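Missing here is one protein chain; the remaining ones are kept as they sit in the complex.
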Amino acid sequence: MNTDSEIERAIRENHPALITYLTAGDPSLEETKAYVEALDRGGADLIELGLPFSEPIAEGPTIQAAINRALEAGTTPERFFELVDDLEVEAPLLVMTYYNMILQYGSGAEPRSAERDATEPQNGPDPEPFVERAAETGLAGIIVPDLPAEEAAPLRAACDERGLDLVFIVAPTTNGERLDRIMSQASGFAYVQARLGTTGARADVSSATHDSLARLEEYDVPKAVGFGVSEGEHAREIVEAGADGVIVGSALIDIVAESETPVADLEAKACELKGGAERGANAPEPEQP
Amino acid sequence: MNTDSEIERAIRENHPALITYLTAGDPSLEETKAYVEALDRGGADLIELGLPFSEPIAEGPTIQAAINRALEAGTTPERFFELVDDLEVEAPLLVMTYYNMILQYGSGAEPRSAERDATEPQNGPDPEPFVERAAETGLAGIIVPDLPAEEAAPLRAACDERGLDLVFIVAPTTNGERLDRIMSQASGFAYVQARLGTTGARADVSSATHDSLARLEEYDVPKAVGFGVSEGEHAREIVEAGADGVIVGSALIDIVAESETPVADLEAKACELKGGAERGANAPEPEQP
Amino acid sequence: MSESTFGSYGGQYVPEALMPALEELEDAYERYVLENEDGFVDEFRERMRDFGGRPTPLQRADRLSERYDSEIYLKREDLVHGGAHKLNNALGQVLLAKYMGKERIIAETGAGQHGTATAMAAAHLDMPCEIYMGRTDVNRQRPNVYRMRMNGAEVNPVEAGRGTLKEAINETMRDWATTVETTHYVIGSVVGPHPFPTMVRDFQSVIGEEAREQIRGQAGRLPDSVVACAGGGSNTMGAFHAFVDDEDVSLYAVEAGGSSLEIDEREGVAPNSATLSTGTDGVLHGAMTKLLQSGDGQIVESHSVSAGLDYAGVGPELSHLVETGRVTPVNVDDEAALNAFHRLSRLEGIIPALESAHALGHVEEAHEDLGDLVVVNVSGRGDKDLETVLEETEKRDLGAAPDVEVFDS
Partner (left out) sequence: MSESTFGSYGGQYVPEALMPALEELEDAYERYVLENEDGFVDEFRERMRDFGGRPTPLQRADRLSERYDSEIYLKREDLVHGGAHKLNNALGQVLLAKYMGKERIIAETGAGQHGTATAMAAAHLDMPCEIYMGRTDVNRQRPNVYRMRMNGAEVNPVEAGRGTLKEAINETMRDWATTVETTHYVIGSVVGPHPFPTMVRDFQSVIGEEAREQIRGQAGRLPDSVVACAGGGSNTMGAFHAFVDDEDVSLYAVEAGGSSLEIDEREGVAPNSATLSTGTDGVLHGAMTKLLQSGDGQIVESHSVSAGLDYAGVGPELSHLVETGRVTPVNVDDEAALNAFHRLSRLEGIIPALESAHALGHVEEAHEDLGDLVVVNVSGRGDKDLETVLEETEKRDLGAAPDVEVFDS
C-alpha cells in the first residue's frame, strides 16, 4: 500500500469524498477543461478523466456516447496529456482508460502502411511509456476497467516506479479469495462497484453496495462507491452505509450532453453531491445491512 | 389391319392425301365448324380434330396456344362430340387427343366435393365410353400422342369393337423391333413423325423423314408424314420421298390465330398443300435418300 | 425386364419418340442399378457419402417426444448436401446418365429444390445441365435460381400457362422429345413413365434403409409408424420402401390439404394437393396414377403453401400402396403445416422444409394413433421457405409463431 498516496490523502482529508468522472474531449478538450474546473470548484475531491477508447465494454450508453463524441472530436492520448498539463485544479487527477490505450502509447506500433518498412523494429506493447508520461503531467493514478488483478503486474510495476496509484474495482461478484488478490495490489482507493452491469445513472442504491462495503471492512483502504450514483440523496445513503467516498460519472455526462449552462450546472451538481455525502457522514447511526 | 377402313380408303382413293389438323374450339366451336368446312372444300382428304387437354406434352408452342384458347372457350368432350355431329364435310374425321381425356369420358369419376358421397361407387377409367360416343358421332379414327403401342391394348380393343381406326405415330427413334410392335396394332395410316421434337411449322424437310419412309416401306399401310409441314413445297418433297400423305397442323393454326380472313385463307392453304402433294406424286423419279 | 406397373398404376404413357429412350434407360437401370455393373452402385454410394453427406442421422426429438408422450425420431434428410433428400435421386440419375454415355442433363423444377439438386449433381459430375422452371416460379424463387446458375446450369423460364411445375414438366418433356438421343431427363420424383418411379424409389430408398437400421440400433425395435410428406412421393417411397414388408409398421403419406379439400371445377383449381386422399385415377406425365382432375379429365391446378407438394399427380407406386391399404393417405392443411414449421424450429432447433412440416403436422394431429415409436422423415431444411412462412404467418394468427419485429422502422 502506497501510504504517501496523494489520492488516499485527498480522500481521507476530505472525508467523505466526492469523486467525479468526465470523458476528456467531450465535446472538446477546451470544454472539458472548463467542466473539470467547475467540478473542482463545486467540491470534487478527486477527478477521474476518461481517455476515450473505441471499445468501451464496461460503459453504459451514457458514457459510450460521451466517448464517441470525444473520439469524433479527435481526442488522442497526446492531447489528453496536454489537457492534464493545462488543468488548474486542486483535486488530484486520475486517468481512466482501457488497457489497450495504455499498452500502445509510445510503443511505436504502427499499422502496416505503404510508408512503414515492415522490417523496421517495433517495441512490443508496454505500459511504461504511458505511465511515465502520466507521471510527468502530474496524474495521481490510473483506473483500468478491463484490467483485473491477474493481468495487472506490468502496470502495477510501472506505477510503483513512478509513484502513481493503481485503482482496482471490486465487483458484487468478487468473492473472498479474489478480494485478497485485488487488495494486495490496489492503491489509492477501492472502487466499489455498486451493482452488476455497466456504468450509468440509476434511481436507487443496491443492496450489493452494502454487502460489498461489509466485505471490505477489514481492508485498510478508502472505499468509494460508483456505478449508478446520480443524486445527493444516493451519496448520503452510500456514505451512511460506510463508504469513504462516492463516484459520479454518468449523471455529470448527462449535464455535459444536455445542459445549456453546463459549467454552472456541473458546479451545482458537484455541490449537491458533496452535500449529500456529508449528510451521510453526519448521520447519527450508520445503518447496518 | 382393318381393311374396310374408311380412313385407309380415303387416303388411297385421294392419293397423295392431305390430312389437316385443327384444335376444336379454337377460338370457338362455331368457328371451328366453319374452318373445318373450309379445309374440306380446299382439298383436305382427312381431317384431324384436336380435343383439347390441359397438358399437351407433345405439342409445340403453336398448338399449345390453340389448346389454351380452346379450353378457355369452354371446349368439353361433350361439346366436341356435338361439333362433330354437326359438321358437314366429305373428308372422314379423326379425333386427336391425350389418353386421359379418353379414359375419363363417361367414367363417372368426379373429384371429391361436398356433394359427392365418398363411398359412392365410381367406374375406373375406361376408354369404352369415349370410343362408343366417337363411333356414334361418325368419327372414323383416333390418334393419341401419349399412347405408345405398349399401353394401347384397351383402346385398340374398344376401337376394333366399334370399327374405328387407331392411328399410331412412328418416330425417328423408332427402331425395327418397335416398328413391328406398332404396325401390328396400327390401322388407318402410319403417322410418320418427320423429326424429333414437338409439333410446329418448320422450314425444311428432315432427312429423318426419308429414313423413316424407307423403314416403313415393307409395311402395307398408308404412310402420312407430319411434324413441321407448312408449305406446298414441303408436301411435294415428302410425297416425292414416298409418302402417301402429308399432315399439316401448326401452319393452319397460324392462320386461325393471325388471319383476318381465316376461312378463305384456310381453304387456300389446303389447296396449296394438296397441290404440292400432287406435284410430288407426279414427279418423274422418286428420290432415294 | 422390370415390372412397368404397380397393380393398375404406372406404365409408359409417352410419345412414341421417347419409348426407345425409356427402353434404353430401363436396360441401363437394370444393369447398373440392379446389377451393379461397372461398380455403379459402389460409386453412387461413395459419392453420396463424400459429396452428399450420407448417412444422415436418425435423431430422437427430445421435446416432441415429451410433448406427445411417445418416442419421436427424426430422419434428418435436411442435412443432405443441398438441403433435401432430392440429391439422392439427382446424383443417382446424373451418374447413371454418365454411365449411359449421355452428354447432357435436363430437369424440371417447381420451387427449385430438384433443380438445385440436379445442378449440383451435374456440376459435381461435369455434365452440362439445363433446368426448366415456370416463369412464376423463376420470379418467386430467386435464391434457388441463383444457386442453379452458380452451379453452372442454364435456367430456362417457361412462359406457358401459370408458369409453375406442371408447365415446367411439360416443357422438359418437349425438350426431351427433341434431344432424347444425347440427353437424359432427370425426373424429380417417383413419377413419370416406367422406369422412373421404380428407379427414383431405389435411389431414395437409402432413407428408409438407414432409418430402419438406425431405429433398431437406437430404440431396439422397428417403429410403430413411419410418417413422410408426399408431393410426387419420392421422399415418401424413399422412407417407406424398406418398411413395406414389415407389416406391423404403419406407413403414413401426408399430403398437402392446402386451404380446403374441395375442388373448384369451374376455375380448374384445387385448393390442395391431396391427390392420394381425394384424387381419381388417370394418366398424367407418363403414368397411370391418382390425379387431381375435373370430371372431363382436365388436370386442375393444385395448391399448397409448400411449393414442393404443389403437384396434381403422385407416384404410381404410392397410388397402388394406398389402393391396397398398405399406406394410409392423410393430409394436413396450410395452417397446420405452418404451425408445425414453427413448432419444430422452436422446440428442436431444426427449421424444416414446409414440405416436411406437413409430416410433422400430422404427428401433432394424430400422435395418439401412431403408436409409441414413430419415425418422421424431415425431407429437407426450411431456409428456402423463410420468406413464404413469414408472409403466410402474417396473414394468420398462428399459435406457434414468433414475431419478427426487430427491423428498423
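Going in written order, the chains are labelled A, B and C, and every chain counts its residues from 1.
Please note the rule applied: contacts are C-beta pairs under 8 Å (C-beta built on N, C-alpha and C of every residue); 3 or more make two chains touch, one makes a residue touch a chain.
Fair warning: this is a prediction, and the values are worked out from it, not measured in the lab.
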Omitted chain's touching partners, listed by label: A, C
Listed residues C:Ala122, C:Cys229 or C:Leu321, member touching the removed chain: C:Ala122
Given A:Ala34, A:Leu196 or A:Ala264, the one touching the chain that is not displayed: A:Leu196
Given A:Gln64, A:Ser187 or A:Ser230, the one touching the chain that is not displayed: A:Gln64
Given A:Pro27, A:Pro125 or A:Gly275, the one touching the chain that is not displayed: A:Pro125
Residue numbers in chain A that touch the chain omitted from display: 53-61, 64, 68, 71, 76-77, 98-105, 109-114, 122, 124-125, 145-151, 168-175, 178, 182, 193, 196-198
Chain C residues touching the omitted chain (full complex): 49-51, 53, 56-60, 63, 76, 78-79, 81, 83, 119-126, 135, 138-139, 142-143, 145-147, 149-152, 155-157, 341-342, 345-351, 382-383, 386, 389-390, 402-404, 406-408
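The working rule: only the chains that are shown with their structure count from here on.
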Contact graph of the chains (line, ring, star, complete, other): other
Chain centre separation in whole Å, for chain C relative to chain B (CA means): 36
Distance between the centres, which are taken as Cα means, of chain C and chain A, whole angstrom: 65
Length of the line joining the C-alpha centres of chain A and chain B, rounded to whole Å: 95
